[in-house]
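In this view, the complex is presented without one of its protein chains, the others remaining in place.
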Amino acid sequence: MNAKLLDIKKKYISGEIKSQNLESVIFIQVYGADPENIREACNDAAYVRCEAVEEATGASLDIIKNTRLDNCSLVGGDRILAGIEGKIGAATIPMGIAGPVKINGQFVDEKVYIPLATNEAALVAGVQRGIKAINMAGGLNTLVHFDGMTRAPLIEAPNIAEARRFCRQILTDKVLFKELAVLSRDPFVRLEQIDPYQLGTKVFLRMTFKTGDAMGMNGVTKASADITRGILAKMPQWKLITISSNLCSDKKSSHINVLNGRGKSIQTEVFIPDEVLKAVFKKGVNARSVEKTVFHKCYLGSCYSGTIAGFNVNAANAVAAFYAATGQDLAHVISSSSCFVQADAAEGGVHFMVSLPCMELATIGGGTMFGTAREALRLIGCGGFGKSVDDNVNVLRLAEIAATAVTALELNTACAQAAGYEMADSHVKLARGEEA
Amino acid sequence: MNAKLLDIKKKYISGEIKSQNLESVIFIQVYGADPENIREACNDAAYVRCEAVEEATGASLDIIKNTRLDNCSLVGGDRILAGIEGKIGAATIPMGIAGPVKINGQFVDEKVYIPLATNEAALVAGVQRGIKAINMAGGLNTLVHFDGMTRAPLIEAPNIAEARRFCRQILTDKVLFKELAVLSRDPFVRLEQIDPYQLGTKVFLRMTFKTGDAMGMNGVTKASADITRGILAKMPQWKLITISSNLCSDKKSSHINVLNGRGKSIQTEVFIPDEVLKAVFKKGVNARSVEKTVFHKCYLGSCYSGTIAGFNVNAANAVAAFYAATGQDLAHVISSSSCFVQADAAEGGVHFMVSLPCMELATIGGGTMFGTAREALRLIGCGGFGKSVDDNVNVLRLAEIAATAVTALELNTACAQAAGYEMADSHVKLARGEEA
Amino acid sequence: MNAKLLDIKKKYISGEIKSQNLESVIFIQVYGADPENIREACNDAAYVRCEAVEEATGASLDIIKNTRLDNCSLVGGDRILAGIEGKIGAATIPMGIAGPVKINGQFVDEKVYIPLATNEAALVAGVQRGIKAINMAGGLNTLVHFDGMTRAPLIEAPNIAEARRFCRQILTDKVLFKELAVLSRDPFVRLEQIDPYQLGTKVFLRMTFKTGDAMGMNGVTKASADITRGILAKMPQWKLITISSNLCSDKKSSHINVLNGRGKSIQTEVFIPDEVLKAVFKKGVNARSVEKTVFHKCYLGSCYSGTIAGFNVNAANAVAAFYAATGQDLAHVISSSSCFVQADAAEGGVHFMVSLPCMELATIGGGTMFGTAREALRLIGCGGFGKSVDDNVNVLRLAEIAATAVTALELNTACAQAAGYEMADSHVKLARGEEA
Partner (left out) sequence: MNAKLLDIKKKYISGEIKSQNLESVIFIQVYGADPENIREACNDAAYVRCEAVEEATGASLDIIKNTRLDNCSLVGGDRILAGIEGKIGAATIPMGIAGPVKINGQFVDEKVYIPLATNEAALVAGVQRGIKAINMAGGLNTLVHFDGMTRAPLIEAPNIAEARRFCRQILTDKVLFKELAVLSRDPFVRLEQIDPYQLGTKVFLRMTFKTGDAMGMNGVTKASADITRGILAKMPQWKLITISSNLCSDKKSSHINVLNGRGKSIQTEVFIPDEVLKAVFKKGVNARSVEKTVFHKCYLGSCYSGTIAGFNVNAANAVAAFYAATGQDLAHVISSSSCFVQADAAEGGVHFMVSLPCMELATIGGGTMFGTAREALRLIGCGGFGKSVDDNVNVLRLAEIAATAVTALELNTACAQAAGYEMADSHVKLARGEEA
């Protein structure tokens, strides 16, 4: 660490330089505000913060300190935005690769690799075994049938009749709708629909937007705030309660997302012939045993547990690993893991299906823009983003690949459990370094 | 890449070397099985896989290829276990730091930093603002009141009467319980309780284990399989349906986890005086407006949405970021984000409380053992692990810190929403590089 | 019992006369098929069945045997339909009356009595006390904002793409919709909307109908079966799974009914001034204590219990009693009791609101057509039925009155609980014959 940096560190520790200014100060003072050096300045700032914390706590942050990211950007000439506040480096999560898997989708019709970042042994191997069966069966059919991001401001009417009147107006007054739609000035955030829900004088306006290749939460929050301002400006007796009422629902298990969709709704299917089941999985695995396992575990057990859309074997494992690898918002694992799996025993095999009603995904924005995530997205052909809000084949393709990862793992683990104790055994074996 | 490695790569691409053997082959052939070089061999294997994928797809994986991890281990002399299968490197997620925050807990009584790995702007700043208010109020009270990991095998009786008989026996026969408990041979996985649930002839045995500082899922799966084998050995007319029935419930939103607990159940509270609210948050934020916002958003809205324990503002953001930073299983974000927040307006301020009934956490095992996560755990004083199943102060401390992160963010965002449009505005400002 | 009847009884007991023919045989043989005597024949049949059961069991059915109903009708000349099969008489449930209560509704703007059939002491008194407060506050505002009966057949496509195609067609093809709508030949059952929901190859068609003053379940079942036949006739590769898939949802707690409405959705509100609270309820009851009680009981407690729309104090008591009095289908108490109550403490009093999203109601059909229920309906001005499917002011009025009964009881019991131990005490007092 050079003298300038040491001095800056001292001032940072003393509080003379505030944390949110650290990147910019280094950029200016150490690098003379040369745009070539943004990344360096940003990594230096993380380094300084690490050292400050090390000195304060006595802990060593060697590995964190030496991670390097490239997610800073310059605003207003000499001000650096570090992606997140208080950045000290990066967390690293092991990434494995499964595939390639044949997908017969709307936006993918080829063999694709699947990157998965996880600490869980057996996960990548599980996806790989599911892929083996899928490929032998001719590939996985996929489709996306809903695409929209939601936010639900909550406003309050002076009385129930006025609340009722407005709810009806929102549903029928096309002029008003257009007027509100233009209040979203971001061309990548287009209002599609407003569904009003009334409880007494409280009106929840669940707004659905198209957001191109972005997941869209931030743009949608801004747009719905602007639209709500516009609505309330017309109705002085009404009041804002909150711009986000949990009827969205963002980052909570929620049945409204399952029923009405949020992000993308995706369906997949594959017919696994008996001989493929026999070739890929253990003794005892057949169409009927898989069907029964799915019923007992994913329905009877889940129903008894009291779940919202947890009607699957272990969808969340695939979702979390795929999301971590591709830079998605990890808090979206909750809603995005909502999943119904079906295994219908039929003549000659099992018809295996997965429904994912509310996967929140992006190929632009947040963590998707840089580093390992950007590479992982490019690897699977989803690295770009469209030029208009309607041009979002990147994220639709991503959705189909995400659903494929889930289906491969579901198929594998359903079959593992249909084989009895196999699941427990295979974890142990893999943990011991034996083949499962 | 040296000649040996190039040759190995060729064989790997041709299929001559299988993916699961790649680490070991490199270790032996390139490094002469010298234990000093495990890490190198492992990183070489990831490198080789990356290159193979690059060649197959034309994509560049430069950044991934150059991430380096140290999560391999040697088994049986010359066999390397790479942590996960098909490893190509690591995903990196920006890590920020908030704090220090004063915690008045059972296992923490000091000021602690909070590492958060996230791509979401405003998250770290939000936690920091919450911490500011908490510190001004004298710190956060925390406690852990449940500690247990669960698995629920599902077995089938020949008839309902026999199912009933056995359920009663499991609850009352202490000799049987002891007999079963010893079937778990892992000293860090101790059977504490078996709760039987009957639906017709099907008996779900929800088993609760103490697992020391480990999250425990793998050990518990193994133990419950062994115990189930032991049970079925005594009752030849019964059948195994599945060793994991979703009544556990693992990685699904589930009310049984909320009611009965899973992992750790944690409570926090802080009384924020009016003057602190005024000093830290925007105009319009006061005890009553925070109470009302919490009611309308976290209860009225969440209830209407149909949720399982999504009675909070944005707990999942803090959980996901803290989990990514500290090497937890990211699929556990689902259940671990189950959260009830309360804001009781009282004389002189607001009594703010957070309940987290089912946080699944570890300081040993999986991703907690190495790299940035290990450092992050050490930073917060949770880097060790106990010598017996009962000695798990590390993970209990971790639970209190995790709950603190959630509470700080909940407090901040509840207040932001009580201030009206602030939430939308602050995201925009932070994204623009302005201070929120 | 005359000789003819005795002889018939003998034949009935011996099985010579089947139960479903008993009414008709008596009508013909005892009454010479004289239409004047339908009721007598029907009551004789019930009597005969009672005696047969008495002889078989030794039990006395004196009271049942002497109940008399008038719900038979003549079909096809000499065949009597007894309303239900195997009729032995009637169950009697005590009926009380509360009111009159001032309703300021869309379909009621007057003071109305409320008939309530129940065995629960304190219920009528509770409604009466709620009414007292409502009347002092100027009456209750009510409105109905949804009106539709649903059924959801489930059909299966050959693959997910075909399922997807059809779902889209159902939403957009207006010609198809009209074609399907005319398949409902009952003029009082008009198809309004079909919402398709896809899970894999399975398509749930949630159909919404207008059903005039009828609750409509039977007509809607017939119509949706006919429409489904029409759909499947066009698509020979598809299959019927079930004409009623539980996505309706009929007679189960169900969040889809809460979100999307079923039967009638109703809102009520009343502002109870502080002085009214003071005058009508116990010490300690004030706007703030009522708000807090409602939050803790109806939200915090209900949320923890894991409920679907049980966000109320005791709505089901009023619903069940009103339904029993007015001849509604008592199995509909489940969905119809879905209820959100709100109590907002404000300047000068409490704004009390009730939302009932899915009340299934009728003024024609089933139990509403005769006897005590018909009288109860006439008493409240809902005894008629409209001449067309759109003319259903009777049932809309009924809905507002039903919601009034619920609101009066909710207000009363919320206040009783805000007063501390009062609820327990008043039950005891009323049971002892003291005034509560």
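Chains here go by letter, A, B and C, matching the order in which they are written, and residues are numbered from 1 within each.
As a working rule, a residue touches a chain if its C-beta (ideal position, glycine included) is under 8 Å from a C-beta of that chain, and two chains touch if they have at least 3 such contacts.
Since we're looking at a predicted model, the values are computed, not measured.
Checked against the full complex, the one of C:I26, C:A117, C:L140 or C:L356 touching the unshown chain is C:A117. One of C:K4, C:K234, C:K252 or C:K387 touches the chain omitted from the figure, and that residue is C:K252. The chain omitted from view is touched by exactly one of C:A214, C:V333 or C:A405, namely C:V333. Mapped onto chain B, contacts with the missing chain fall at residues 141, 143, 145, 159-161, 163-164, 167-168, 197-202, 255-256, 259, 267-269, 306, 340, 342, 351, 353-355. Interface residues of chain A with the unshown chain, by the touch rule above, are 255, 258-259, 295, 299-300, 302-304, 306, 308-309, 311, 340, 342.
Criterion: only the chains that are shown with their structure count from here on.
Chain copies chain A and chain B are related through a rotation whose angle, from the C-alpha fit, is 180° to the nearest 5. The geometric centre of chain B is 46 Å away from that of chain C, both derived from CA atoms. Averaged Cα coordinates give chain A a centre that lies 17 Å from the centre of chain B.
Contacts with at least two other chains are made by residues 197, 199, 202, 255-256, 306 of chain A.
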